[in-house]
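Quick notes on the structure that follows.
Up next is chain A:
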Amino acid sequence: MPFPLLTAITFMPLLAGIIILLVPKNRTGLIKGIATAATGIVLVLSILMLTGFDYNSSAMQFSENLSWIPQVNINYHLGVDGISIGLIFLTALLGFLACVGSYGIKERQKEYYFLYLLLNTGMLGTFLALDLFLFYVFWEVVLVPMYFLIGIWGGPRKEYAAIKFFIYTLAGSVFMLLSILALYFASQPHTFNMLELASGNCGVFAKGFQIIVFAGFYLGFAIKVPVFPFHTWLPDAHVEAPTPISVLLAGVLLKMGGYGFFRISYPILKDAAIYFALPFAILGLINIVYGAFVAMAQTDFKKMVAYSSVSHMGFVMLGLASMTITGFNGALLQMFNHGIITGGLFLLVGVLYDRAHTRDIDKFGGLGAKMPVYAGVLTVFTLASLGLPGLSGFVSEFMSLMGGFISFRLITAISVLGIVITAGYFLYMIQRVLLGPLNNAWTGISDINKRELFTLVPLMAVVIAIGVYPLMILNYQSAAIAKLIQDIGGLLL
Partner candidate 1 sequence: MVKYAHLIPLFPFIAFAINILFGRRLKKASAVISITASTISLAIAAVTYAGFLKGGGSYAVGRWLSFGGIPLDFGVTVDGLSCMMLMVVTIVGTLIQVYSVGYMHDDKRFSRFFAYLSLFMGSMLGLLLSDNFVMLYIFWEGVGLCSYLLISFWFERPAAAKAGMKAFITTRIGDTGLLIGILLLFFSAKTLYFRDLGHLGINDALLTVIALLIFCGAVGKSAQFPLHVWLPDAMEGPTPVSALIHAATMVAAGVYLVARTYGLFIAHHGALIWVAYIGAITALMAATIATVNNDIKRILAYSTISQLGLMMLALGVGGYEGGTFHLMTHAFFKALLFLCAGSVIHAVHTQDIFKMGGLLGKMKVTGWTFIIGSLAIAGVPPLSGFWSKDEMLSEILREGHPFLFAIAVITSLLTAFYMFRLIFVVLFGKPRSELHAHESPAVMTIPLAVLAVFSVFAGFFKPVKVEYFMLGVSMFIVIGGIGTAYVFYILGNKVLPASVRSKFSFLYKIILNKYYIDEIYEAALIRPCMSLAKFAASFDLRFVDGAVNLTAYLSMIAGRIQSWFDKYIVDGAVNMVANITWLCSAVFRRLQTGFIQNYILIAFLGLAIMILIKLIGGY
Partner candidate 2 sequence: MMIPQSHFLILGAVLFALGLYGALTRRTAIGILMSIELVLNAANINLITFNRFLGSPDGLGQIFALFVIAIAAASAVVGLVLVIAVYRNMKTIFTDKINLMKW
């Protein structure tokens, strides 16, 4: 039996977590070491997976399939293909960097790192699971550690933000559970296997049925993406979460929603996906423009980046709605890029918060002179975020727009407006933080230190690498996306 790579990736953090439980509370150095080693190994394994991945096959690779509960035909089925490989690498990378970034957490470290590793396992599992039940279990496992991480180490309104996040996501996911059950009983040989359901050899579902099931899944995924009406938990959760956790929250958790559309809703419920294409595009547009405008009015740095995430994920919705190869590629790449860029932005906000203990943008000013290296890094990430060509943000936004334009010309044209507003509020932030005369409160502020730089340099390298040569990652996903489009019968553009 070949080395179970995917199980290793998923359960390595959990294993380390259990080991940490045994370590006495005061040995913080050892605890940090174990946590960093575990996330490091996961990163190495994911790179190993990247190298071993064969580009042009769109089938599942490294898949493992053991039966778990035969009576109800639930089996422990893991696999990776073009769609999920980028997101797994993103999770592993952010997991490792945020782990290094959490050295700043000083109190109750043993519990922190245990919950952090449990969170990692949940996230990795969600992207790897190919069995609807297993997917749902991992999806919910993420909730509990995230509640504690926001609740215990969060900011002033942490309890409200933590419980709101927990209830909001849970409300969405329970309806997803009903849809999973409905799918299970509708399929001829009752199965939870996503590939079987997508391949259609266990019964074609009626359109009306598909729409209801799609709506159930939509509730679960839309809250996570987040899509317009369900996004109010995001700013609270981001503002109150400690920095490394809001990096994971923005970098990975938002992608689970989008990934759900790619893996479950679109391949299995084809007619419903086409039926809902226009509403998706409109919601994408609202996300982009509304998110951008609201971000502009924020004075709290983290809240602004949170709303910018809402705006950027709007491009994912637009790309998905376009039903074109370019649109899908753009949407998937946008999720990857947004993870990297927003992860970096949150780390940078953390650097500033550790020094100034405030996130109010108006209180800063002229830090460019005092913290030159920090200013440089912040400028790179800000420009990547506003979609400057030559950096990764532009490539995916451009492809999503390109795909979107083919299907919905007017909507995409309006959402291009979003790019200008994004440029507006990001530069307005740069101007208030970095440029202008030095605010005398921050005369003694120290520049970014080695450890923080260590967490940011790899992200910057990825941003620039993908910006300059996007085929590096597009090759991985184009085969799987092409097959998905053929299945759905979208435009082969």
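By our rule, a contact is a pair of C-beta atoms (placed from the backbone, for glycine too) under 8 Å apart; a residue touches a chain by one contact, two chains touch by 3 or more; residues count from 1.
Candidates were picked such that all candidates are chains of the complex that A comes from, given by their letters.
None of these values were measured; they are calculated from a predicted model.
> So chain A is shown by itself and the numbered options are 1 or 2; which of them touches it within this complex?
Answer for chain A among the listed options: 1.
> In their complex, what parts of chain A are in touch with candidate 1?
Its residues touching candidate 1 are 164, 167-168, 229, 231-233, 290, 293-298, 324-326, 329, 366, 368-369, 376, 383, 388-390, 394-395, 398-399, 401-403, 405-406, 409, 412-413, 416-417, 419-421, 423-425, 427-428, 430-431, 434-438, 469-471, 474, 478, 491-493.
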